[in-house]
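Note that one protein chain is taken out, while the other chains of the complex remain in position.
And then subunit A:
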Amino acid sequence: LTTLYAFPSLEPLQFLRYPPTHLNVPLRKDILHKAVIFEGDATRQGTASTKYRSEVHGSNRKIRPQKGTGRARLGNKKSPMLRGGGVAFGPHPRDFSTGLNQKVYDLAVRTALSYRYRKGELLIVDGLDIPENITSTDEAFWLKACFDTLRWGNGNGNSLVVSEADEEENRLVRVLNQNRNFGRGRGVGTVDVKNLLGMGRVVIERGALDALLGNHQSDLR
């Protein structure tokens, strides 16, 4: 049982019912951990790069004789033991993404939502948008005033706002991401498990929640 609220007055509009397999999934920290690590790996750029001794600029001339100098034997000056030489086992650009079963990831999304629901940090609203009479110069201020009134901002753990539309299409989400002082906005297509678990609360549109649950229930079929 969940309550649908109006935004920004927070007037209860109606009760909504969701099956326990969607919003009352038992807590599985290991699955949440797997999902967060999977997302983190996929986010990595993997562009760190160093040069092997074969890639360092320089000749292959032997810099001192093999024997007779009293010092250690050395080949070319690109040796990793020398200053200015290559890196023996340094990083190279690579793909860090890992795999995770689709069903496990879907379960992780629903587990995160269920965890938030049980803690009372999941708020479902009918629509998230800045009123049309608010000009573009005042929209950031209006948003801050709104978050301060509703106690969703700084000092209250900040809030993740999830809209049904993309981040650029929803005005409130766009302004929130431009400021980032009291929350973060995401579209339903870009929100992930780490977003759902961070911040003080999740404020989600009804359509976005339905879409999110609908897109992540492959393990239930």
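A few comments on the model shown:
Going forward, a residue touches a chain if its C-beta (ideal position, glycine included) is under 8 Å from a C-beta of that chain, and two chains touch if they have at least 3 such contacts; residues count from 1.
Please note the rule applied: contacts and distances are computed from a predicted model.
Not shown: a single chain whose UniProt protein name, out of "Myc-type basic helix-loop-helix (BHLH) domain", "NADH-ubiquinone oxidoreductase chain 4", "Phospholipid-transporting ATPase" or "Large ribosomal subunit protein mL50", is "Large ribosomal subunit protein mL50". Contact with the chain not shown here comes from a single listed residue; of A:43, A:149 or A:218, that residue is A:149. Interface note for the absent chain: among A:12, A:68 or A:99, the touching residue is A:12.
The chain not shown here touches subunit A at positions 1-3, 6, 8-12, 14-15, 117-122, 134, 138, 141-142, 145-146, 149-150.
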